[in-house]
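Read through the structure below, which is laid out as structure tokens, and then see the notes.
Excluded from the complex is one protein chain; the other protein chains are retained at their positions.
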Amino acid sequence: MSGRATMVCLVLVLGGAAVMAALNLATPAASALHVPAYAVSLAGKYLCYAMLAVAVDLVWGFAGILSLGHAAFFALGGYAMGMYLMRQIGTRGVYGNAVLPDFMVFLNWKSLPWYWYGFDHPAFAVAMVLLVPGVLALVFGWLAFRSRVGGVYLSIITQALTYALLLAFFRNDMGFGGNNGLTDFKDMFSIPLHLDSTRDGLLLATAVLLAAELLVARHVVTSRFGKVLIAVRDSESRTRFLGYRPESYKLFVFVLSAVMAGVGGALYVPQVGIINPGEFAPANSIEAVIWVAVGGRGTLVGAVLGAVLVNLGKTFFTATLPDLWLFALGALFILVTLLLPGGLLGLGRRRPRAAPVTQAPEPAE
Amino acid sequence: MTTRDTLLYLDGVTVTFDGFRALNALSLVLEQGEMRAVIGPNGAGKTTMMDVITGRTRPDTGRVVFGRDTDLTRLDEPAIAALGIGRKFQKPTVFEPHTVWDNLLLALAGDRRPRFTLWARQSAEERTRIEAILATIRLADHARRRAGDLSHGQKQWLEIGMLLAQEPQLLLVDEPVAGMTDAETEQTAELLREINRSRSVVVVEHDMAFVRALGVRVTVLHEGAVLSEGSIDHVSADPRVVEVYLGR
Partner (left out) sequence: MTLLRVLLLLLVLSPFVARAGDDPIADLAGNYDDIRHAVDALSVSGNARAEPVIAALQNGALMVAADRSLWIREGDAMLDARSGAPGSPNGPLKPVRLNNAVRRAIEAAMGNLTLFSADPARRLKAAQALFAQPDPAALPTLDRALAKESVAGVRRLLQQAQAAAVLAGADAPIPDRLAAIVVLRARGDLAASNLLAALAGQPPEVAAAAAEGVAAIARAQKIWALAQGVFYGISLGSVLLLAASGLAITFGVMGVINMAHGEMVMLGAYTTFVVQQAVGAWLPGLAAAGVLIAIPLAFIVSGAVGIAIERLLISFLYGRPLETLLATWGLSLGLQQAVRSLFGASNRDVSTPGWMSGAAQWGGVTITFNRLYIIIFAAFVLAALMAVLRATPLGLQMRAVTQNRRMAAAMGIRTPWIDALTFGLGSGVAGMAGVALSQIDNVSPNLGQGYIIDSFMVVVFGGVGNLWGTLVSALTLGIVNKFLEPVAGAVLGKIFVLVLLILFIQRKPRGLFPLKGRAVEA
């Protein structure tokens, strides 16, 4: 997590996004240099995943909290944005109802449920993108860290959390579109989404926010706070006898990380055009962890690298050899944990900055 | 003795684990500025006593009064640490990925809240204090090394250094010389005496030579209660102590 690696990463992310956007806009479709719109959106999607990965690395790499439910925060941010985009459709839906989204008309709902109020205002929606994942993380983390639930126990209940949300969002009665989720978006901030220039703008916005996320995360982990955090990760009870309250530290990064994941989800939705309950699947959260492990846990930059590489692989495999993708992903999990504990960034290092050895059963020490 | 001189007062503390009494109505008084050695066979409850004082274990009955009238049994570990009670564990635990310097920096007395540490910059005053401690614990040449790379004895010292950095009123030191060479043991005894000039200390130790070298009042624990108390010569002569601990 050296300063140089961060700089290189920032330059690549921002520069890459700018070049793609520029080539998409400035070259004719026939040109060899032309970057098609779908590639722009794909790149934007990868960067959203990278935001999720950095969020996971912040809690896992530096606080030792292996969250198997971080995709839930990502999805909640996505839903908050999706609700705004739904309201933007206005009368252009299939049923032409100015207030109710199509799925509500279809379900014979007469009025907008109260929790949809306000989502027609962009500022409110943005606030919700930050608040919903943040508050959930605050409540969940406060309960968990205060009672010193840690290690695999925390992993298991984070997984249960996202599983419960998955089940909940599948219900039509919840008012979030059930199985189909939210889709058919038309504009964002009154700009039509289908335009190439909108996609370029979204890619650039994602790159800028990812860069900001990286810088914030880097500040957190290199500050004295971050040193305490690493101390908590490695010997929590020792920090307590030094007078620190590990629960406050963990809670702070957990909430921060959830908000970051939520922002990633909010940028993801307009770029892929849909959000549905499948995003809550526990498998998604675990996949995000492997991105981090591939790139190098506890390096932040590695999380970006891992997210982009693994998802490039996924795009490639699912298009050409779909049956092999799960084998490849499974093998990746095994090989990285067994052979590459420092991840790709750990390869060049003298001593991998892997997680220290902890005792096997560590119930809520 | 009067309450004013008393720093720590354990009053009838009992701790049971699944019916097993690790501490059995233990009472103990430590005076301000005193250094006390606690000895006793394995399983006597010495570590458990420290767990109770530092808030790690809650006693079933009994009180632990610190200073004038603070009941420690109502507080948790960070709160007790903030009151000025430092603890060194039996197994040396330093923050291995951090440098020796950073270990001391984290231990320095100061604001422990996230909103402070998030923005804290190292001050010149902090730097001089760390340098002073490094000199005391003889690790000045190793300040930039990873703590995980230190030798066993150096880790023990670093831990003592971290205790000093906390500026506690009372230090609890669990088996500080276990695994040390004779020379290191002697240096450690000297270090503890030096510390004792300004602070109260409770040392748990098995090494009788070390305890003798400290030359302080000794409490012998046995089966969770005080078996004998007094000078080293006094307790060594106590037939009950000889029976359960010293000689068979």
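Labels A and B are assigned to the chains in the order they are written; within every chain, residues are numbered from 1.
Convention: a contact is a pair of C-beta atoms (placed from the backbone, for glycine too) under 8 Å apart; a residue touches a chain by one contact, two chains touch by 3 or more.
Not measured: the values here are computed from a predicted model.
Colleague: Decide which residue listed in A:Arg148, A:Lys186 or A:Lys314 touches the omitted chain of the complex.
Modeller: A:Arg148
Colleague: Could you tell which one of A:Leu131, A:Ile156 or A:Leu344 touches the chain left off the display?
Modeller: Of the candidates A:Leu131, A:Ile156 or A:Leu344, A:Ile156 is in touch with the missing chain.
Colleague: Of the listed residues A:Leu214, A:Leu251, A:Ala293 or A:Val310, which contacts the missing chain in the full complex?
Modeller: Checking the options A:Leu214, A:Leu251, A:Ala293 or A:Val310, the one contacting the hidden chain is A:Ala293.
Colleague: Among A:Ala168, A:Leu195, A:Leu215 or A:Leu347, choose the residue that contacts the chain missing from this document, as touch is defined above.
Modeller: Only one listed residue reaches the unshown chain, and that is A:Ala168.
Colleague: May I ask you to list the residues on subunit A that touch the chain which is not drawn?
Modeller: Per the touch rule, subunit A residues meeting the hidden chain are 60, 66, 68, 140, 143-144, 146-149, 151-153, 155-157, 159-161, 163-164, 167-168, 170-171, 282, 286, 289-290, 293, 323, 326-327, 329-334, 336-338, 341, 355, 357-365.
In the analysis below, only the chains that are shown with their structure count from here on.
Colleague: Using CA atom averages as chain centres, what separation in Å is found between subunit A and subunit B?
Modeller: A distance of 45 Å separates the two centres.
Colleague: Enumerate the contact residues on subunit B facing subunit A in the complex.
Modeller: 54, 56, 76-78, 81-82, 86-87, 89, 93, 95-98, 102, 105-107, 112-114, 117-120, 122, 162, 166
Colleague: Name, in rising order, each residue of subunit A that touches subunit B in their complex.
Modeller: Residue positions touching the partner: 220, 223-225, 227-228, 230-231, 234-235, 237-245, 248-249, 252, 353, 356.
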